[in-house]
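Before I ask anything, let me first share the structure, which is written out below as structure tokens.
Every protein chain but one is kept in place in this view of the complex.
The block that comes next holds chain A.
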Amino acid sequence: MKVYVPMDSAAKALGAEEVVAALQEAAPEAQVIRTGTRGMIWLEPLVEVEIDGIRHGFGPATPVDAAAILDGSSAKALGPVDDLDWMKRQTRLTFARVGVIDPLSMDDYEAHGGLAGLKRALTMTGQQIVDEVKTSGLRGRGGAGFPTGIKWQTVHDSDAPQKYIVCNADEGDSGTFADRMIMEGDPFTLIEGMAIAGLGVGATKGYVYLRSEYPDAIAVMTRAVEIARAEGVLGENILGSPHSFDMEIRKGAGAYVCGEETSLLNSLEGKRGVVRAKPPLPALEGFLGRPTVVNNVISLATVPVIFEKGAEHHASFGIGKSRGTITLQIAGNVARGGLFETGFGVTLGEVIDDLAGGTATGRPFKAVQVGGPLGAYMPRSKFDAPMGYEEFGAEGGLIGHAGLVVFDDTADMLGMARFAMEFCAVESCGKCTPCRIGAVRGVETIDRIARGDADAVTILTDLCETMTDGSLCALGGFTPYPVMSALTHFPDEFSTTKEAAE
């Protein structure tokens, strides 16, 4: 009997290890296979039992459910997992294998389409590889949505004794966990994507800069690199070709700003994670001053399927200039939270009312912060906004890394605006004044508003303009998004009618 239980940190955080122990005790002969998570976090730990080749789900499981799950009598039975509404409605390109395979089995990986992309890329020239990525329409999933093929072209065209592929796995945004999920659930996809990037631009060395807050992902990725090396996917003459590519996992040290690419490169070099002025672009002078591709985990992990199924296949999903899929991370106060991958274009309202099923508390929805701590708070009036980079931007929003954090009507929006400024102050790298000082003054100004000082609203607005226009990077530059959106959409909470306490 085959039983599948996720080893994803979210599943473990909800008791997966205890469930595994109970299953093993109840049925010592059962084969328990650890997987990533399917992304239905409200059902974790989700146990799957294979019956006649079909995986049936049971969840959320607790240790006392073990015996009933194994004999099929459990009230937590959900039926075949692939038939669940949440699974059926997705377009899983990047996450196709996550939750399905044993993350550290190269055989499993290959049996589910893995390495097909790399094998195809090995028959192509660097320029053909770059062109394929351009045709796919892939844009950076780390936040800025920059066309990946164009970035690769710059590195491809540069001439240097050594080039690098750096994977940005710093995933610091609240409400995001797609990078973590794929690194824990299908690490070979990222490795394959980085290898293809290396072939494309002529880089033989890669680094994954992985945040220290993700010890499980670090362990899985480290092991996966060792396995890939042993299997000839990394190292000299990859898959028997004349090409070489190898990579290392590097651990961050707890600084949000190190997700910003130039700060990340400084950190990787062993310096303070201070933002560099651009130009020069990292593509020309990146790690150790050499041409460097810096891409987000999801950008790179989407590359293999582009080469496996073809650029046109990828480009056939999405809307406008946002091609392919958006890996929505639905978080915060929601009835159903988790990862949902679908073509760009889904509306905000569909995601929150329909997919997420409203709030976890059952109270009315109040606001959703999209795109991390630098993203805007959107009220219900924005629910028709389609989730594409340009389309969502036109509504004053930011897709960012596609995390959505939902709040119910008890949320204190002035408090959230204050938190945005406080976070910016804590995490500022200190290089530019609008961010370093502006954020501190921002907290103070919001405190003045809270005390009933009407003039302070104008000062806050003015301060936000200065931060937007004068900051070196998007930390200071975008902190005004959450602050000003809270102020614009929830003016009552900043109103001075509540009398000053003094």
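Criterion: a residue touches a chain if its C-beta (ideal position, glycine included) is under 8 Å from a C-beta of that chain, and two chains touch if they have at least 3 such contacts; residues count from 1.
Definition applied: contacts and distances are computed from a predicted model.
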item	value
Undisplayed chain, where the name is taken from the UniProt record, one of "Aspartate carbamoyltransferase", "Manganese/zinc/iron transport system ATP-binding protein", "3-phenylpropionate/cinnamic acid dioxygenase small subunit" or "ATP synthase subunit E"	"ATP synthase subunit E"
Selected residue (touches chain absent from view) among A:Met416, A:Ala439 or A:Ala456	A:Met416
Residue among A:Ala331, A:Met387, A:Ala402 or A:Ala450 that touches the chain left out of view	A:Ala331
Among A:Ser74, A:Ser267, A:Thr302 or A:Thr445, the residue in touch with the chain that has been omitted	A:Ser267
Given A:Ala10, A:Leu398, A:Cys432 or A:Ala450, the one touching the chain that is not displayed	A:Ala10
Chain not shown, touching residues in chain A	9-10, 12-14, 41-42, 44, 171-177, 179-180, 205, 212-216, 248, 250-256, 267-274, 287-288, 329-334, 337-338, 360, 369, 373, 403, 405-408, 411, 416, 419, 423, 426-427, 429
